[in-house]
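All protein chains but one are shown at their positions in the complex.
Moving on, here comes subunit A:
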Amino acid sequence: MTGLADTDRISTRNLGSGVVILVAGAAVGLAAFLITVRHGISEWSFAVTFGGLIAIGEMVQFNVYGNRNRAPIATSAALGYAMLRGPALSPPDIAQIITVVGVATMIGVVPRAVAGLQWDVVVSARRVMSVACAAIVFTAVIPVSEGWNGSWRQSMPIILAMLLGVLAAGVTDALIGAGQATERYNRPFPAALRDELVILGQIGMAMGIGAVLLAAGTSLVGLWAPPLVVVPLLLTQFAFRRFASAQRTYRTTVRSMARSTEIAGFSSPGQNARTATLAVAIGNDLGLTPARMEALEYAALLSGVGQLALADPSPGGASLLRTREERQRAAEIGASVIERSGVLDHVAEIVRHSNDPYRHGRANNANIPVESGIVNVALAYEQLVGEGSGQSPDKAMESIGLGIGAEYDPVVVESLRRIVGRGFRF
């Protein structure tokens, strides 16, 4: 396991700006809670039903897109609760909405924490904040006194306001998420925001529309609606879970395949994983898209597999000791094998050029991806600093600096310098 996955696991310990989000979420939640305690809860049955859905949804959250947990059912239920109107009930006020969402989220997280499953308190705090946004926007457009009455003229504005509320929640969440990605992985903010908005258009849209459906149905027929509307929510949940698990399987498959060079003695234990971690850090720093990040990580992991076709391992797995021709031949073999899978063409392209010196490669040929240069630099730095070779980062930067423009891509080396300067360690 490398890169993204590792950073995930420590996410609850290493909060950073997460503390700010957490404090803000807690403050909003506490204020709402106090107001609700003073005013009392209206429409208990609705509060309990939606709270239950949120808690259950929170329990069955899962990780998709490899960066953070999602809980589609909980998000839809929370947003839905924020946008209820008559005639089936008298709608809850904003403080009550935040209270119910906050309390239910906490209840849902407890079993996960007890069972030792992955959970992220910051994600939960983010939900409270984004739901508050949706509730405020929706209430501002459609006052509590308005409701569904069966006419087209009345329903369209309500639906449009709901979509607006959902959008407000989504954008709030995307902004916070992008901020966190910038801090955690040192991604440039625009790139991080772009990634979050892409995700918003996929699972975010399904969650938002699920919320609208839930709110509209409940407003019209009361508590009969949640069991009906839960069908598409479950379907979405099911589909994304399967997608997420297949994604995870594929990632671990590639990682396992990469370890074969270690088992065969072509590289030292953990060498591929370290190279990939560094390549991912550089990719983040340069703000590559998620698809390119994935290809980059795979290419860094698999850059050595071509050696398997060569007769015997070089001592200590140090491929810097080999001649350039040999390394390029191994890269070529590896690339053609990866290409044969038919699904990793981009990865193959990166691996193919991962041992080309900058001056003879990318400097003159714009078709060679920058990722090749990243893998090249990551391999070199790992050779110098990685386990067993033990040079200091400064010394290693010095020797890599000698190769700028000839051996290594200047843009990538600059990025590496920033990363090492921020204290990157394997």
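In the analysis below, contacts are C-beta pairs under 8 Å (C-beta built on N, C-alpha and C of every residue); 3 or more make two chains touch, one makes a residue touch a chain; residues count from 1.
Going forward, contacts and distances are computed from a predicted model.
Visitor: Name the omitted chain as UniProt records it, choosing among "Cytochrome ubiquinol oxidase subunit I", "ATP synthase gamma chain", "Sugar ABC transporter permease" or "HD domain-containing protein".
Guide: UniProt lists the chain left out of the view as "HD domain-containing protein".
Visitor: For the full complex, which residue in A:T105, A:T236, A:N376 or A:S415 touches the chain that was left out?
Guide: If we include the chain that is not displayed, A:T236 is the one touching it.
Visitor: With respect to the chain omitted from the figure, which of A:V100, A:A161 or A:V254 is a touching residue?
Guide: A:V254
Visitor: Please identify which residue in A:V20, A:I35, A:L89 or A:L220 touches the non-displayed chain.
Guide: For the chain that is not drawn, the touching residue is A:L220.
Visitor: Touching the hidden chain in the complete assembly: which of A:L79, A:I203 or A:A276 does that?
Guide: Considering the complete complex, A:I203 is the one touching the chain left out.
Visitor: Need a quick check: the contact residues on subunit A for the chain that isn't drawn.
Guide: 1, 148-152, 154-156, 159, 202-203, 205-206, 209-210, 212-213, 216-217, 219-221, 224-225, 227-229, 231-236, 238-240, 242-243, 245-250, 252-257, 259-260, 263-265, 305, 308-309, 311-312, 333, 337-338, 340-344
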